[in-house]
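The following block contains the structure, expressed as C-alpha cells.
The complex is shown incomplete by one protein chain, all other protein chains being positioned as in the whole.
Chain IDs A, B and C follow the sequence of writing; residue 1 opens each chain.
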Amino acid sequence: MIRVSIDPAPIELAVELAALEERGAGGVASFTGVVRGDGGVTALELEHYPGMTEDALCMLAEQAMDRWSLLGVTILHRVGRMEVGERIVFIAAAAAHRREALDACAYLIDRLKTDAPFWKREWRGEAASWVEARASDEEAAGKW
Amino acid sequence: MIRVSIDPAPIELAVELAALEERGAGGVASFTGVVRGDGGVTALELEHYPGMTEDALCMLAEQAMDRWSLLGVTILHRVGRMEVGERIVFIAAAAAHRREALDACAYLIDRLKTDAPFWKREWRGEAASWVEARASDEEAAGKW
Amino acid sequence: MIDLLYFAWVREAVGVGQERIDPPEAVASVADLIAWLAQRSPGHAAAFADPARLRAAVDQRFVALDTPLNGAKEVALFPPVTGG
Partner (left out) sequence: MIDLLYFAWVREAVGVGQERIDPPEAVASVADLIAWLAQRSPGHAAAFADPARLRAAVDQRFVALDTPLNGAKEVALFPPVTGG
C-alpha cells in the first residue's frame, strides 16, 4: 500500500501511523521534519511542481517497495506557509522486520530531498529568501 | 531530554511524538514494534527485570545522547500481555538534522534487543512458548 | 509550442510562473532554450544568465541541460530542489 499526499493542511501523525500498523507489520519506522526557528526564521514557505511532485513521490515509494519487503509506505509533504514547530514532511514505512522499515524510511527521506520538485523559502519577519540546495543532501541521496 | 518508561498500559504515539517535536528539533525519527499474528500467534507476553530494565534503557538513551547531537530520546516498552496489532515498543529520537535522528533511532532499537532484560512469550490460543533469541539481533547490535 | 513553467526564484525573476512559446528550430536542447530565453526580457536575462544555477524537467522528468527538446510539450526551469 502506497499513500502519497501533497497538501497545505497540517499532517496528522496518529492517524497515519495507525493506518500503517494496521497493515499487519511488525515494525513501523517514521521520520517527521519540523520547521526550525534557527537564525531568526519565523516561517517556511513551500512551493512545488503540481503533477510532477505526486509522480516523483509515488515513484520513490515504488522504488522502496521494490527494494525492501514492505507492507506499506506513506509520504506526506506540506506546501504553502508553515510556522516554526509545524510539520513539513512525514515519511513512514511498515515491514514485518525492523531493518526493512528503518532502511526504507531513511532512503525515502534522503531521496525525497533531491528527487522531488519542492522549493523552500525562509521567512524572517517580512524578509524572504530561497533556501540553497546543500551538497550534503546530494551525497546522502547518492549513497543509496 | 530522556524519557524511559516500562508500563503495562498502551503506548500513545501522538503525545510522545508531539513532546519530542516541541524540543525544537528539525527532525524526529521513530520506530514502533507491533505484535504480529504470524504462525498462529494470538498474543505476546512480556516479562522484565524490574529495576534493571529502567537502568538499562536509561543507559542506552544516554549512550545515544553522547554519540549523536540529539535534543531528546524516548524509549517506551510495554510489559504484560498484548494482543496482535498492539504496540510493544516505541523508540524516538529528535535532532536538528535528520541523519542524527535516524541513526540514533536505529541504534536504540538494535541495542535494546540485546541490552535490555525483557523476555517474550508467544501465546497460540492456550499454548505458550518462550521466544528464542536470534543470532541476527546479536549481529545487528554488534555493528554499532 | 512549448509550455514553460518556472519555479522559486526563476519564477520571481521572470515575473510569471508559466508561458507558452514557440522557439526557432535552432533551439534544439534545454541549454539552447535557456540561452534563447535569456534574450526575451531583463527579467528573463536575470533568471537565465547562469545555467549552472538551473535545473530542468522535460515533460515532468528531471533531465540534464544538454537533453534534446525533440517534441517536448512541457519544460520546467528552476533552481536545485530543496524539499523535505
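Everything that follows uses one rule, which is that a residue touches a chain if its C-beta (ideal position, glycine included) is under 8 Å from a C-beta of that chain, and two chains touch if they have at least 3 such contacts.
Everything numeric in this text was worked out from a predicted model, so none of it was measured.
K.L.:
Which shown chains does the chain we cannot see touch?
P.N.:
Taking every chain of the complex into account, the missing one touches B.
K.L.:
Hey, which of B:Leu71, B:Val89 or B:Ala104 is the one touching the hidden chain?
P.N.:
B:Val89
K.L.:
Among B:Glu12, B:Asp38 or B:Asp55, exactly one should touch the missing chain; which is it?
P.N.:
From the options B:Glu12, B:Asp38 or B:Asp55, the contact with the absent chain belongs to B:Asp55.
K.L.:
Which residue numbers on chain B touch the omitted chain?
P.N.:
Here the touching residues of chain B are 33, 46-49, 51-52, 55, 77, 88-89, 109, 112-121, 130-133.
Here is the rule we go by: only the chains that are shown with their structure count from here on.
K.L.:
So which chain ends up in the middle if you average the CA atoms?
P.N.:
Taking the mean of C-alpha atoms per chain, the most central one is A.
K.L.:
Mind checking the centre-to-centre distance between chain A and chain B? Centres are C-alpha means, answer in whole Å.
P.N.:
Taking the average C-alpha coordinate of chain A and of chain B, the gap between them is 23 Å.
K.L.:
For chain A and chain C, let me know how many angstrom lie between their CA-based centres, rounded off.
P.N.:
Computed from C-alpha means, the inter-chain centre distance equals 26 Å.
K.L.:
Please work out the Cα centroid separation of chain B and chain C, and write it as a whole number of Å.
P.N.:
For chain B versus chain C, the centre distance works out to 49 Å.
K.L.:
Using the touch definition from the top, which residues of chain C touch two or more other chains?
P.N.:
Residues 84 of chain C each touch two or more of the other chains.
K.L.:
Would you mind listing the residues of chain B that make contact with two or more other chains?
P.N.:
Only 98 qualify.
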